[in-house]
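Notes follow once the structure below has been shown.
What you see is the complex with one protein chain gone and the rest in place.
Right, subunit A next:
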Amino acid sequence: MNTNTALQQDRHLSLETRPCSRGFEEFRDVLINDGNISRYSAKCQNANTNNVIGSSIVRSGKTFVITSITGGIVEETLSANNEDDVGEEELITLSEGSNRLAKNASVHPVVEIQRGRVGGPTDEEMITSERLHKTLLHSGILKKTALRVLCGVRRTDENGKTTKIYSDEILEEERKISESNNRRWSYVLYAKIQVFSRNGPIFDLCWNSLISALKSVQLPRAFLDERAADLKIAVRTRGRSMTIRETYDILCDPEKSLPLQLNQHELGYGSNYGIIDIDPLAQLAKEENEMDVDKPTSVLLADIETEAEESSIYSKLSLITNKDGQFKSATIIGGGSKITPEMIKRCISLSKERSKDIESKI
C-alpha cells in the first residue's frame, strides 16, 4: 500500500473515524430481499421457464451479492437388498451414529466476483466457495433427510387426464404403489453467488446471502410416470441373463413444492473484524498534555471495507453466530497487531448484535 494512504488512514483512525467515514464499531447497512429471481418468488413473472428455486440479493454498502439456487436430483446408492438384510441396516445406523457429518448435507457453491476480467476462477473465488461449502456442511444447518425426494407417481387414465399421487398425501391402499419402487433419490443444491462492487472481505457477505437464499428455497415435488415406475428389461449377455432397470426420468411438479427444511436453531450470520495498530507518529495528540503518545494503540474495526483497510489490516476475525452466541464458525488470524482476549470478547458481543440485526431483515 502507498505510504501516503497508510498515513492518511492512521490520521483518520487517530481522529476516531475511518476512511470510509464509519465509526470503529459501525457496520455497513445491510439490505436483503429475494430479488424476485426464484420461480417461487411472490411476483415471479416466468414461473414456467424458471429453474431457480431459491434466491437472495444482499446489499451491504456498495457491495451486492446475488445468489441463485438451482437444483438437481441424484439417485442414492443403496445396497442391493436392503430390505432383507437387517444386520447391514444396523451396521449402517451404528456407523452413522458416530459420524455426525454423514447426516449433514451442503450445497455446491460457485462464487464469482466481478472484476472486469475474463478467465478462470481466482484464488479468492475458489477459497470462498470451498469455505462456504465446508462451513455449511459442518454447521448442521442442512440435513440429508431434508433433501430426500419423496417421489410421487403420475397416472394417466384412459381419457388422457393426468393425476399425480404423492406418498404422503395418499390413502393407505394406494401407498403400496409408490413403495413398489425401492429406490431413493435426493436433491442436490447448487448456489451461484455473484459478487459485484467488491471492496472488502466477502466471505461473510456470501454466507449471509447463501443462508437467506436457502431460507427461500422451495423444493419442487417430483414424480415418476406410473408406467415407468417398475420397468425392468430382461437382457441376455454371453449366456447370462439379468435384468436392467430403467433409469428413471424424474420430473418435477411445476406447481407443488415444499419448503426446504433448515435447522432453524442452527442458523447463524457472519461478520468480520480487523485489529490495527495506530502508528504513534501519525497520532495527533488530542490534548497538549497527553503523555503516552509513543505507545502504539490498537483499535478494533468492524466490517472491513475499502482497499486501504483490507491491505493494512493483518489481524482479522471472521465469525458466524446466531443472536444467542451459538457459534458456527470462527476464524482468527493474528498477524501484525496483537489480539487481546478483551478484543475477542468485544467481537463476540458485536457479532451477536450484528446477527440479530441481519436475522430481523430476512
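Here is the rule we use: a residue touches a chain if its C-beta (ideal position, glycine included) is under 8 Å from a C-beta of that chain, and two chains touch if they have at least 3 such contacts; residues count from 1.
To be clear about the criterion, contacts and distances are computed from a predicted model.
Of the candidates "2-oxoisovalerate dehydrogenase subunit alpha", "WGS project CCBQ000000000 data, contig 00058", "Mediator of RNA polymerase II transcription subunit 17" or "Trafficking protein particle complex subunit", the chain left out of this view carries the UniProt protein name "WGS project CCBQ000000000 data, contig 00058".
Touching the chain that is not shown, out of A:N46, A:Q264 or A:S360: A:N46 (per the contact rule at the top).
Listed residues A:A6, A:I92 or A:V110: the one in touch with the omitted chain is A:V110. For the chain missing from the display, the contacting residue among A:S60, A:S129, A:N208 or A:N272 is A:S129, taking the whole complex into account. The hidden chain makes contact, of the residues A:K62, A:R100, A:H265 or A:K345, with A:K62. Touch with the chain that is not drawn comes from one residue among A:L251, A:I333 or A:I348, which is A:L251.
The omitted chain makes contact with subunit A at the following residues, 35-37, 44-53, 55, 62, 66, 68, 70-75, 108-110, 114-118, 120-121, 126, 129-130, 133, 154, 162, 188, 190, 192, 194, 196-199, 220, 222-223, 249-255.
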